[in-house]
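A single protein chain has been omitted from the complex, and every remaining protein chain is retained in its original position.
Here the chain labels run A, B and C in written order, and each chain numbers its own residues starting at 1.
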Amino acid sequence: MTIEVAVVGASGYAGGELFRLLLGHPEVEIVGAYDIKNVGLPLPKVHPNLRGLIDLTITEPRYEEIGEKTDLVFTATPHGVAMKFVPKILDGGAKVIDLSADYRFDDPATYERYYVKHESPHLKAIYGLPELYRERIRGARLVANPGCYPTAAVLSLAPLVREDLVDMEYIIIDAKSGTSGAGAAPGEVTHHPLCGANIRAYAVTTHRHGPEIDQELSKLAGRKVRAHFTPHLIPIVRGILSTAHVFAREPMSKEEVLQLYREFYRGEPFVRVLDDLPQVNFIVGSNYCDIGVECDAEGKRLVVVSAIDNLVKGASGQAIQNMNLMFGIDEAKGLKGPPLRP
Amino acid sequence: MTIEVAVVGASGYAGGELFRLLLGHPEVEIVGAYDIKNVGLPLPKVHPNLRGLIDLTITEPRYEEIGEKTDLVFTATPHGVAMKFVPKILDGGAKVIDLSADYRFDDPATYERYYVKHESPHLKAIYGLPELYRERIRGARLVANPGCYPTAAVLSLAPLVREDLVDMEYIIIDAKSGTSGAGAAPGEVTHHPLCGANIRAYAVTTHRHGPEIDQELSKLAGRKVRAHFTPHLIPIVRGILSTAHVFAREPMSKEEVLQLYREFYRGEPFVRVLDDLPQVNFIVGSNYCDIGVECDAEGKRLVVVSAIDNLVKGASGQAIQNMNLMFGIDEAKGLKGPPLRP
Amino acid sequence: MTIEVAVVGASGYAGGELFRLLLGHPEVEIVGAYDIKNVGLPLPKVHPNLRGLIDLTITEPRYEEIGEKTDLVFTATPHGVAMKFVPKILDGGAKVIDLSADYRFDDPATYERYYVKHESPHLKAIYGLPELYRERIRGARLVANPGCYPTAAVLSLAPLVREDLVDMEYIIIDAKSGTSGAGAAPGEVTHHPLCGANIRAYAVTTHRHGPEIDQELSKLAGRKVRAHFTPHLIPIVRGILSTAHVFAREPMSKEEVLQLYREFYRGEPFVRVLDDLPQVNFIVGSNYCDIGVECDAEGKRLVVVSAIDNLVKGASGQAIQNMNLMFGIDEAKGLKGPPLRP
Partner (left out) sequence: MTIEVAVVGASGYAGGELFRLLLGHPEVEIVGAYDIKNVGLPLPKVHPNLRGLIDLTITEPRYEEIGEKTDLVFTATPHGVAMKFVPKILDGGAKVIDLSADYRFDDPATYERYYVKHESPHLKAIYGLPELYRERIRGARLVANPGCYPTAAVLSLAPLVREDLVDMEYIIIDAKSGTSGAGAAPGEVTHHPLCGANIRAYAVTTHRHGPEIDQELSKLAGRKVRAHFTPHLIPIVRGILSTAHVFAREPMSKEEVLQLYREFYRGEPFVRVLDDLPQVNFIVGSNYCDIGVECDAEGKRLVVVSAIDNLVKGASGQAIQNMNLMFGIDEAKGLKGPPLRP
């Protein structure tokens, strides 16, 4: 089987990472690299790591045509952009995995409160977190690939929240991200002299991944959950470490929590429940989400730590995992490269 | 006035930082550099930044003698060491500021639970956080210099806790430290290939600075407070960012919280209450503790972020601030060097 | 075809990288992980990135037996160790690729001057730089895998030196390496507080990779060449950038030099001659050696820059490339994963 795929938003980091990973996928042919920037440039001019590996030129997208001539389109454009053209691609016949936030929210009003006015709110997508929605992804034509922070945070809390084992009022998610999460456009926040030996918190009560996390935790809990999410920027390039502080309704031991997690994630190809705590350098370059947990002496406070590569499980790797599901092939295909350490 | 000071534990990072700062102090003469390591080496062999600036040789300490011939001794030895010899120094007549944990706990039993058996539990020290205990430090002969994390965490929460404005059950302190906090001894945790592009949480419910924070918050609250402290190691050399997640008993606006903090810290030479959030690179190299706050839309969750240089306000700078108080001179003397940025 | 391989020195970084890469090699079965450290530990305890991917336990090596039951043994032990047991492995029947310096020198006396007394100087190995010795590697039973710096430096100079186009008296190689090159054992040089915001030169005229570079340049030149090699340590984990400063005998244009290099490396699977200069982040995680060149206005001074991942093309990846040659399979097999960027 060969899936013919195209990438819209080929110049960005998620786009580049899609190419990196798709090049190793035995059942994929990359047939198009589209962007409104860098049109006419060979792809390796923009992503020099790919020199000699791929021979495409960045082209300005004509969406209906792309939809007609490909099986699947990854849209890796900034928030508020894909919603303008995804309907056209779908009309052309291709399936779509959108890596932006445009289709992540069940309620368009939530999207509009945190982002911009939605231009295709009628389109319904499946939220592309395979560990929670595998079956629905299999049948989807449009998948909304989760945000990087929500991937790490939701996976780290899903078992406890679904089983209603923690106090839903006091879920604190204190996350730390590398700078590649800020994207390819330079700015003061990622200017090395200011961030290279620095750490900052940002959008501490208002980050747009907060409502996305809340949506997913609420679905798991079966009722409205409002978690408390605070992100930080740290001077690494790749990786997110998400530290969830929660309070058990009834005292739990670490072994009980781990047992629950191992059961919940049994058979998952990309979730590793560890005996000790994850670190970013256990997972960099791979599609793994590593999870570990500690309990305090009373079994009251639980700290659940998860680690992902924001560009892989937090973006392009998860998108490919979704693609594999949508096309009925081995979910891990093309994603088996081990993490790099050191 | 000239204060004759000596440093025991001259080889470590806190020791080196004491020399760096004391060299610029107009009323201090450094008369001794003691250690059991590197004996006989010129100080700049151990701290090459000090070449040409100081002419001392590291000497093996004879404590009574040191106590007799100096006005003040900084003891910057590992935990469990100073308690063996501080009584001797005090007997000699000098005052002591201990930078280890040995005298930080009001209750020796707490110390012994988290560290080792105490060998001079009868000695009572003043906890050297000038913003809380200025007057008592002025009269002290033995000051226990606070831990780095407790300095950042306690200063970030003191106003809210003393005024009983937040739910004491749900105080989460998620802190991030640079690697110099781990000290001068190499080990796997600070081995660059493993930590240079990594972040990890460690001792997430059991770190020894937890009970120290609890002791101080409890004194501020006037009742037992148990906060929830989790540290992380990030790939910067200097600096701690401490993010406190707390829940207001009654809704508060950011402006109300800032007002409270500005009032609480009015006139403090080394606490800066900011309109926005602090970053590590606002304070590196200086004795400042910067504090900022955000509230969520409901005024329910407050996030208080503080930033210090762990080697300055978190160790040696604060020790000098304490010295200034103990000798009745301008509290900021020798500590006025601005932070470095970028 | 299945090549049964074992790794001696399984705990180190080169060992870990061998496992990372071999796991993706379709014609390899890893049958043994040997070390004198960490005996009895599951491999993923030592290399946590490999959790869930490999099920071996570290075993104490019995060399004859290993030689009998495997097709190929990678020896990734410190310098001066492999020479003690490689003869035994060869006696058992297996081929050997040694990643240490033990068999890199044609003249054991050179080895002994820079390392230690050789214990198996009679054994002759092929120097495992496929771009220069491909045919001989194909027939080899013992391959000496090149050093990381020599790989970058020799590949960057081979065309100019073989064609005798530069002044051999004034070849300066100023190289910069990430910290993983220092290996897995913590020490002061790689202690993050001291190296994380630092750069240092080391062994500036005496580094042991100097004579290795000289040996290879001399063979290329057909006469004794003494280059001038100086390494630096920089605060990145992976990667070497090697900057060669040379002087053309006759003025050359950049285009002429590039032409020469493109010709020399035509068809090479892992050398990319770039139009512009390489950067470390074009090649991290991959087996590529990227090379670029600039000439000054007079065409007199040439600067040739090369970049490799010290753990891949500088160690384990090149070893696998050699393995592929020794077993007659596609030289690039298992090594096709693109570099990571960002």
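Methods note: a contact is a pair of C-beta atoms (placed from the backbone, for glycine too) under 8 Å apart; a residue touches a chain by one contact, two chains touch by 3 or more.
Small disclaimer: the values here were computed from a predicted structure and weren't measured.
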Exercise. Looking beyond the chains shown, say which of B:Arg20, B:His191, B:His207 or B:Arg226 touches the absent one.
Key: B:Arg20
Exercise. Would you indicate which residue among A:Ile30, A:Val237 or A:Ile320 is in contact with the undisplayed chain?
Key: A:Val237
Practice problem: Have a look at A:Pro26, A:Pro78, A:Pro186 or A:Gly222 and name the one touching the chain we're not showing. | Solution: A:Pro186
Quiz prompt | Hidden-chain contact residue, picked from the options C:Thr70, C:Gln279 or C:Asn310 | solution = C:Gln279
Quiz item: Residue-wise, where is chain C in contact with the chain that is not depicted?
Solution: 170, 172, 174, 176, 193-194, 197-202, 204-206, 228, 230, 232, 234-239, 241, 243, 245, 247, 277, 279-281, 284, 294-297, 301, 303, 305, 341-342
Practice problem: Mind listing the chain B residues that contact the chain we can't see here? | Solution: 13, 16, 19-20, 23-24, 47-53, 180, 184, 197, 237-238, 272, 274, 279, 281-286, 290, 311, 336-342
Exercise. Could I get the residues of chain A that touch the absent chain, sorted low to high?
Key: 13, 178-180, 182, 184, 186-188, 190-193, 195-197, 235-237
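The definition used in the following text is that only the chains that are shown with their structure count from here on.
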Quiz item: Of the other chains, whose C-alpha centre is the longest way from the centre of chain A?
Solution: B
Practice problem: Hunt down the residues of chain B that sit against at least two other chains at once, touch-wise. | Solution: 193, 197, 235-237
